[in-house]
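Note that this complex is displayed minus one protein chain, with the remaining chains in position.
This part shows chain A:
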Amino acid sequence: MAARIHGGAATALSTFNPKKLVAPSRTNLPAARSSKRCIVAGGGSDASKKSLSVRHSQKLIANAAVATKAETSATTGTGHELLLFEALQEGLEEEMDRDPHVCVMGEDVGHYGGSYKVTKGLADKFGDLRVLDTPICENAFTGMGIGAAMTGLRPVIEGMNMGFLLLAFNQISNNCGMLHYTSGGQFTIPVVIRGPGGVGRQLGAEHSQRLESYFQSIPGIQMVACSTPYNAKGLMKAAIRSENPVILFEHVLLYNLKEKIPDEEYICNLEEAEMVRPGEHITILTYSRMRYHVMQAAKTLVNKGYDPEVIDIRSLKPFDLYTIGNSVKKTHRVLIVEECMRTGGIGASLTAAINENFHDYLDAPVMCLSSQDVPTPYAGTLEEWTVVQPAQIVTAVEQLCQ
């Protein structure tokens, strides 16, 4: 299987245009929201899903309401357009306005405005005590955030790059994930640990790590990955309001995505997957930046006559097996496209989960396209081959749908 994929990459490179990589498929987004409405409303048998949609008294979580409003905003233009990092900032600012316990800590988040400008302007508005510039000591300030959370504060801990948070792994695994359990429920740790990760533009191996796999086994945490300005803001707000520790994975190359989002307040569900493009032939599961590679491949696939169903899983821990399962039952074929490492990655866990739970519904083995198990090289061409490219996705779909 590996040989075939490489072969595909080699032939496709000549037609490959790296500049088009991260262009979002705008045409799909309004359709995405209406499909989201179908999922939430149609989830009849699963009582938990019902409780999910009416969780917040403000009805902000009722995606159905948002979906209808979003459609009108998309057509009548009552939303506002912004970039993904601005959406994150908006979400963070709204939550900080709403709850005085929310504070941000990280390197250069305050006066510098954040290395990716997510916290720009917040220090001026909220002061140094709520937007804390820490020295470079990930272990200590992550531990501090967790200690503060034990007393009831809600810190948002920013790692300048997710790779740096490896230095704080002990605090994240042992204290953040486990304290609620080992204290018998006495302490809750409502932290949000966020930061950019993933392969960027020739940033070198140590700054281009895909670490969702490292964190996914930690018991007690939730992991989400945002991919559009809409879900970035929604997930940020949901993560801050959640009583559980949440790790929010952003992607370095997605910060400048532009989209129109609603003016009114909304939150995305932390455990729910997003239906990007409904289809009939094959389910493609993806998240974060690979969503855009998949959508690009989808264009090619549609031209070739295939009808892929694209789901952005968003919630990396726990998986939204409800949405995924329904899709598998419909299409009977699954392709997972991710940027995570091949060994022990999100795709590997998802493959195991799908095989365990939906084996009867599969007509073909679950195929998983992940990035290669190599440190990301510096050379541009090598870096391209490290991650999954749209051409590889097209080839894989063709193989699966034979």
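Just so we're on the same page, contacts are C-beta pairs under 8 Å (C-beta built on N, C-alpha and C of every residue); 3 or more make two chains touch, one makes a residue touch a chain; residues count from 1.
Note that in this section contacts and distances are computed from a predicted model.
Participant: Just go with whichever of "Pyruvate dehydrogenase E1 component subunit alpha", "ER membrane protein complex subunit 8", "V-type proton ATPase subunit" or "Dynein light chain roadblock" UniProt uses as the name of the absent chain.
Facilitator: The correct option from "Pyruvate dehydrogenase E1 component subunit alpha", "ER membrane protein complex subunit 8", "V-type proton ATPase subunit" or "Dynein light chain roadblock" is "Pyruvate dehydrogenase E1 component subunit alpha", the UniProt name of the unshown chain.
Participant: Thinking of the whole complex, not just what is shown, which of A:142, A:208 or A:227 touches the missing chain?
Facilitator: Final answer for the missing-chain contact: A:142.
Participant: Would you indicate which residue among A:210, A:293 or A:317 is in contact with the undisplayed chain?
Facilitator: Residue touching the absent chain, from the options given: A:317.
Participant: For the chain not shown, which residue from A:121, A:152 or A:204 touches it across the whole complex?
Facilitator: A:152
Participant: In the complete assembly, which of A:89, A:119, A:161 or A:216 touches the absent chain?
Facilitator: Of the candidates A:89, A:119, A:161 or A:216, A:216 is in touch with the missing chain.
Participant: Can you name the residues of chain A that touch the chain not displayed here?
Facilitator: 48-49, 51-52, 55, 103, 129, 132, 134-135, 137, 139-153, 170-171, 174-175, 179-188, 216, 219-220, 222, 238, 242-244, 269-271, 317-319, 321-322, 349, 352-353, 356-357
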